[in-house]
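Taking it in order: structure first as structure tokens, then the write-up.
Of the protein chains in this complex, one is absent; all others appear in place.
Letters A, B and C mark the chains in the order given here, with residues in each chain numbered from 1 onward.
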Amino acid sequence: MTNPPPVIGIVVMQPISYESYMIMKLKTVLAQKRSKYQNIEIVELSEYGKALVLDGLVQSTEVDEYIYHESLVHPAMITHPNPKKVLIVGGGEGATLREVLKHSTVQEAIMVDIDGDVVELCKKYLETLHAGAFENPRAKVIIADGKEYIEKTNEIFDVIILDLTDPYASEIAQELYTAKFYRKVYERLAEDGIMVTQAGSSFYYEEVYDRVLESVKEVFPIVKEYNVWVPSFGYACNFIIGSKKYNPEELTVQEVDRRLNERKVTTKFYSGRTHIALMNLPIYRKSKVR
Amino acid sequence: MTNPPPVIGIVVMQPISYESYMIMKLKTVLAQKRSKYQNIEIVELSEYGKALVLDGLVQSTEVDEYIYHESLVHPAMITHPNPKKVLIVGGGEGATLREVLKHSTVQEAIMVDIDGDVVELCKKYLETLHAGAFENPRAKVIIADGKEYIEKTNEIFDVIILDLTDPYASEIAQELYTAKFYRKVYERLAEDGIMVTQAGSSFYYEEVYDRVLESVKEVFPIVKEYNVWVPSFGYACNFIIGSKKYNPEELTVQEVDRRLNERKVTTKFYSGRTHIALMNLPIYRKSKVR
Amino acid sequence: MTNPPPVIGIVVMQPISYESYMIMKLKTVLAQKRSKYQNIEIVELSEYGKALVLDGLVQSTEVDEYIYHESLVHPAMITHPNPKKVLIVGGGEGATLREVLKHSTVQEAIMVDIDGDVVELCKKYLETLHAGAFENPRAKVIIADGKEYIEKTNEIFDVIILDLTDPYASEIAQELYTAKFYRKVYERLAEDGIMVTQAGSSFYYEEVYDRVLESVKEVFPIVKEYNVWVPSFGYACNFIIGSKKYNPEELTVQEVDRRLNERKVTTKFYSGRTHIALMNLPIYRKSKVR
Partner (left out) sequence: MTNPPPVIGIVVMQPISYESYMIMKLKTVLAQKRSKYQNIEIVELSEYGKALVLDGLVQSTEVDEYIYHESLVHPAMITHPNPKKVLIVGGGEGATLREVLKHSTVQEAIMVDIDGDVVELCKKYLETLHAGAFENPRAKVIIADGKEYIEKTNEIFDVIILDLTDPYASEIAQELYTAKFYRKVYERLAEDGIMVTQAGSSFYYEEVYDRVLESVKEVFPIVKEYNVWVPSFGYACNFIIGSKKYNPEELTVQEVDRRLNERKVTTKFYSGRTHIALMNLPIYRKSKVR
């Protein structure tokens, strides 16, 4: 490389896998808190802008969060022909909520995050991420354990979105990646309901990912996995849709674009063409070659 | 992250961009040479197996090279209905040659690499990469400056594949990313010929990438860009097709699979569905959000 | 190593030499400023407490700054039998000033630092370092170019202490490591005056260090070099004394302790025994073995 300036000074050292790290230049630390559940840091990265970091792992950055959040939310939301009531578990940044609320069909979006400190800090420091979503009259934010919420609520949802820390990362999310939990999710979905979960990296943590995938398959009749590279994660992030009735693979470019247009959803990454790409891109797995 | 073993001992510290690095655990160094053009290292990485490293940048690893090489070779090769004569510039590992030779239509594949030391070391240490391609009677390997070769040869090719180090990396490849060079390539292509070049990262080096893209557009009537995440690079690698007649976007899943089948091409990553995904996946760019 | 917790999250990546780095876990960033001269960061490190970082290089930390500052100040101050008037060039943290003022013989200590932003930020965030020295009635702080100050002043000093960034680091200090500058220093010293300068690492930057050492030798009749490991620097820091009359090597343990006691100087690192150790410890040099 011809004369890259050396990366010195303050950096974030992020584990990508058991045997690799990513080092990113940091501009400043905006806030830090040890909450009841995790280490929370709001930082500004040289290449990615402001970012939420939990237990040393980047969750979202201003520069590339749209790739993650649009890929998490819209395939499931668009696959459902008329999502009115949506539940988000996790998603403390408010960006998942922001994307959900873009769909004009949505009458109520409930977001349940266990860590009130994450929500407070994101509200204060990451305005470009929530973009006012927390104040939207259709939004309702509940600070509670998502697992307990799902077990106790009587509400029925059209779409449930699980926006959690990685299944192999901090312990707080691990029970939310089990068949037992997905069965509770299934029960809280309408008869044509659909759920989606982020699922970490199938490439670097294939065994953990396979357990999650099998768990979704145990519960839902229609299961679709897809993955998309998120630069600040250092890997392609996987997502798994579990659906009772609608199959995300059956949508055409035109139908996706028609629905986006009808619902007045504007995006930077997701579109009819992106939907087709995500539905067709191979899932990254090391076992393919070993 | 719950108890990741610390990454200590011997590692590769690879620049991803001007302000980030990737650190990968290394098992052993198999060979090292300072050639006339670059520092060559053949190493074994814990997570990726054997790998070729040039000037500190991973070029190919046993575990994920198929993603890069299949994505480089097959979209262009399949778009051409009957590629008989193919030129590869660069590609010292022999893996691009290996993929080209999979197409039963190919009668002659000429590979021109400037650095004989890279070819020698790859031949000796990276057998899984070339997989015997160098010995294939349809293959011809020439150690020469690709630019000079293209300027002097009278041969005409159906497909030309540029498998070079990144346009922002070592200086040896920089002249091979210019409109001036692409005009020479155009002249050496049949009237329905097609070329493809790898183009580094549009996300981390957007300006450099844009210059390359504009240069291809100056010369070719049909231009198609696509990108795919390569784990050991730490980013999605971009590719640009320049075509005189055939449009890679017009192929269907079925037609791609039919051609692969007809030509007896077997793959791990590329397929009709992958082709559609690559043609539709958005190009990663920071400027989208800034 | 049995189970060291992995160092992840926010860290400082500090160059030790042209080919090595030190990585230190960071707790938080307290302040950051790009001044006219350098990048200033006040951080809190996990193992070292609060620290001043200039252009990515740790200057002082709460945990080990006493080693550096006592080793810089006291050998020269104690070698002089009655230092009344002292000049400090650099030393923005105020810790060098703090050590100088411990000597009851001192009637006036003038500190000249080029960067008012460093002084302001240290005053505000690094109280344990200056420990009120800036408010001491015997102290006078001048924000000015040390070189210009020395050239223009008519004052005569007993001791002059050069507490600058490394000679091979940021450009702002480079002219203050030349024979030309040392001649000006010589002129501003009383006829039995003594000066001392920190001089970076003789081990990692031997050529640069040798030029500095030769420059002091060109000007002063008595020259004594010594070095001491400073943990947060990642190396042993060198110091060079230039003296007109008194030889630091001639002091006994007892005489050093007597003077410290007489002047009511209390220390954590420096003592009669430490003086003897510093005067006798070999200077680290790679050339010794090559």
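Definition applied: a contact is a pair of C-beta atoms (placed from the backbone, for glycine too) under 8 Å apart; a residue touches a chain by one contact, two chains touch by 3 or more.
Nothing here was measured: the structure is a model prediction, and the numbers come from that model.
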{"item": "Sole contact to the chain not displayed, among C:Pro15, C:Gly92 or C:Gly193", "value": "C:Pro15"}
{"item": "Selected residue (touches chain absent from view) among C:Leu30, C:Ala190 or C:Ala236", "value": "C:Ala236"}
{"item": "Touch residues of subunit B, complete complex, unshown partner", "value": "6-15, 21, 23, 26-29, 32, 39, 41, 43, 53, 55-56"}
{"item": "Where the missing chain touches subunit C, by residue", "value": "1-2, 4-5, 7, 15-25, 46-47, 55-57, 62-64, 66-67, 168-171, 203-204, 229, 231, 234-236, 253, 268-269, 271, 273-274, 276-282, 284, 286, 288-290"}
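We take it that only the chains that are shown with their structure count from here on.
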{"item": "Of all other chains, the one whose Cα centre sits farthest from subunit B", "value": "C"}
{"item": "CA centroid of subunit A to CA centroid of subunit C, Å", "value": "51"}
{"item": "Separation of mean Cα positions, subunit B and subunit A [Å, integer]", "value": "32"}
{"item": "Residues of subunit C touching at least two other chains", "value": "6-8"}
